[in-house]
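Data first, discussion second: the structure below is written as C-alpha cells.
With one protein chain withheld, the remaining protein chains of the complex are depicted in position.
Naming follows writing order (A and B), and every chain is counted from residue 1.
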Amino acid sequence: MLASILATAEAVSTEITQVAETKNPILPTVNEMFWAAVFFLLLWALMKFVLLPPITKVMNARDEKVRSDLQAAEAAESARVSKLAEYEAGLAGARAEAGALLEAARSEGDAERRTKIAAAEADAASFKAEASTAVADAKARARTELTASITDIAVGAAEAVVQKPIDRAAQTALVEDYVNRSGSQN
Amino acid sequence: MSMLAQIAYDATSKAEAQAITASGYAGLAYGLATLGPGIGIGYLVGQSVQAMARQPEAAGMVRTTMFLGIAFTEALALIGFVVFILLKFV
Partner (left out) sequence: MIFGLEFPPIENLVEWPNVFGPEGSWYGFNKIALINFVALAATTVLFLVAGRSKGLVPKGARNLVESGVAFIRDGIIMETVGKDGIRYLPYLVSLFFFIFITNIFEVIPFFHMPGNARMAGPAVLALITWVYFIAVGLKHQGLKYFWNSVAPPGVPKALLPLVIPIELLSTFIVRPFSLAVRLFANMLAGHILLVTFSVLCITLFSATLLALVLPFSFAMLVGLTGFEIMVAFLQAYIFTILAAVYIGSSMHAEH
C-alpha cells in the first residue's frame, strides 16, 4: 500500500520535473546568444575597420570619377554648343558676304548688260537710220532716174507716133504724176 | 488502486485533457491572428500598387514605405504564431 503510494508519488513528481525540464522552444538559450553576440560584434568591428573601407573607397572613387566624367562631358557639350554657335555665326557672315557679293555682281552685270543693250540699240538705231536714208536716197535716185527714162521713152514713143515734137515739160508732169501714184500703190 | 493513486491518475489525465484543449485553442488563436494582418497587408499592398501606378516616379519611395508597413502589420500575425507555439508546445 505504502509502497504503491510512494511509487505513484514518485511517478507524478518525475513527470512534473520532466514537464519543467522540457525546454521552451521560444526562449533563447544562453550559449546561442553568447555565440551570436560574439560573432556579430566581431563582424561589426571587422566590417567597420577592415572590410568596408576598401569597398566604399573604390565606390566613392568611382562615383567621383563618374561625376567628374559627367562634368567633363558637360563641359565638352557646352564647348561643342559654343563652337557650333561660333561656326553658325561664321557661316551666317560668310553667307551674307556671299549674298552681298552676288548682289553686287548681279547689279554690276545688270548695269553692264543694260549699257551694252543700250549701246547695241543705239548702234542698231544708227545703222537702221543710215540704212533707211540710204534706202530713201536710192529710192529717190531711182525714182528720178525712172521718171527721166520713162519720160524719155514716153516722149520718144509719142514723137514716133505723132511725128512731131511733143511738149516735154507737160509730159514730164504726167509721168511724174503716174510714177508717184504707182509708187504710192507699192 | 489506492485512493491516492486514483487522485494522482485523475490529476495527470486532467493535465492531458488540458493539454489537448490548449492545442485546440492554439490553432484557434493562430487562425484568428491571421485575419487582421491578412486584410491589412492586402489593403496596404493594393494601395501601394495603386500609388505606384499613378506615380511611377515615386515607386522607390512607395516600395520602401510599403515594406515598412508590411513589417509592422505582419508583426501581429507573427505574435499570433508565437502564441500558437507557446500554447501548443510549452
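Following the convention adopted for this analysis, contacts are C-beta pairs under 8 Å (C-beta built on N, C-alpha and C of every residue); 3 or more make two chains touch, one makes a residue touch a chain.
Every value quoted in this text rests on a predicted model; they were computed, and no experiment measured them.
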Could you tell which one of A:7, A:33 or A:102 touches the chain left off the display?
-> A:33
Kindly state which of the options A:47, A:94, A:142 or A:170 is in contact with the chain not pictured.
-> A:47
Contact residues on subunit B toward the hidden chain run 60-61, 64, 67-68, 70-72, 74-75, 78-79, 81-82, 85, 89
Interface residues of subunit A toward the undisplayed chain are 22-23, 25-37, 39-44, 46-48, 51-52, 54-56, 58-59, 61-62, 65
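We take it that only the chains that are shown with their structure count from here on.
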With chain centres taken as the means of their Cα atoms, state the distance from subunit A to subunit B in Å.
-> 74
Subunit B contact footprint on subunit A (complex, rising order) = 1, 4-5, 8-9, 11-12, 15, 22, 24-26
What residues of subunit B sit close enough to touch subunit A in their complex?
-> 2, 4-5, 8-9, 11-12, 82, 85-86, 89-90
